[in-house]
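For reference, the structure is listed below as structure tokens.
For this view, one protein chain was removed and the others were kept in their places.
Coming up: chain A.
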Amino acid sequence: MTSVLYDTAGPKARLRYRIYGVIGTIALVAIAAYIVYRMAVTGQFEARKWEFILYEQIQILLLDAWWATVSAFLVAAVLSLLFGLVFAAGRMSDHRWISLPATAVVEFFRAIPLLILIFILYFGLSRGLGLNISTFWALVLGLMLYNGSVLAEIFRGGVRALPKGQSEASYALGMRKTQVMTYVLMPQALRAMLPTIISQLVVVLKDTALGFLILYPELLYQARYLGGQTNLGSPILQVGLVIAVIYIAMCLLLSWLANYLERRTKRSRKVGPLEPTAAPDAEMEIVTAAPGGGAAPRT
């Protein structure tokens, strides 16, 4: 293996690498063993502390908490995509009185910490202005404002990265600006930016955990609650591990989707610029050739 940093190893180097490998393995195993040892000494492996998983009520509680997380994520994801589209369009507008405020909004919400935004929406509005807003909406709206602004920049970046000839050709065909945007530029930009957009959705999913800090009853909140139950042996470490597995699995699934899409778009780009129009044709052929026409209507 030759990389930027290392030449293909000779016999001496191979021996050295092997020694490093052994030292590294020993170090890593030692650290892991120490953590396991501390867990054993402090009684983290006692059956009592893991029993909570077996109780049906707790399972339902965790399932509810999971749904609280996922529903906040779904609503926030849809809203931030919409917010992003609207403000990306606003920033790219030719009218100054639209583009300037849109720019200000996007830059402002990207610069302040999401948690402060959520605090403003929750504590600020309720205690300061007397508006009652639920923890769910405070979290979702905060996520929408922040991630929507980031997505707006992603959309704008995608449109700007397109070759100029695309819009010039569309204008030459007599399309209006709105038509150029909706029929020509946006579809291409969205397709190119799809992996980045999904990565941003992973961020949305991760940031739903901030709801814990305003006591929105999501996964972490319930983990804290269960971890404090003395009759279960206060299994906060154990519940934490279960929650971590749930979060990591969900995020990995989304990340994996992003990677998959990135590989797909990369592969198709090699075929050439005409490929996007060629692909549906190829698919149509397969569909019509399939006996029985078992193709579901694609909408």
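Definition applied: a contact is a pair of C-beta atoms (placed from the backbone, for glycine too) under 8 Å apart; a residue touches a chain by one contact, two chains touch by 3 or more; residues count from 1.
Keep this in mind: contacts and distances are computed from a predicted model.
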| item | value |
| --- | --- |
| Protein name (UniProt record) of the chain left out of view, among "NADH-quinone oxidoreductase subunit H", "Glutamate transport system permease protein", "Glucose-6-phosphate 1-dehydrogenase" or "GLPGLI family protein" | "Glutamate transport system permease protein" |
| Listed residues A:33, A:60, A:82 or A:112, member touching the removed chain | A:112 |
| Interface with the undisplayed chain - residues on chain A | 1-7, 9, 13, 17, 20-21, 24-25, 28, 35, 38-39, 41-42, 44, 108, 111-117, 119-120, 123-125, 127-129, 202, 206-210, 212-213, 220, 223-224, 227, 236-237, 240, 243-244, 247-248, 251-252, 255 |
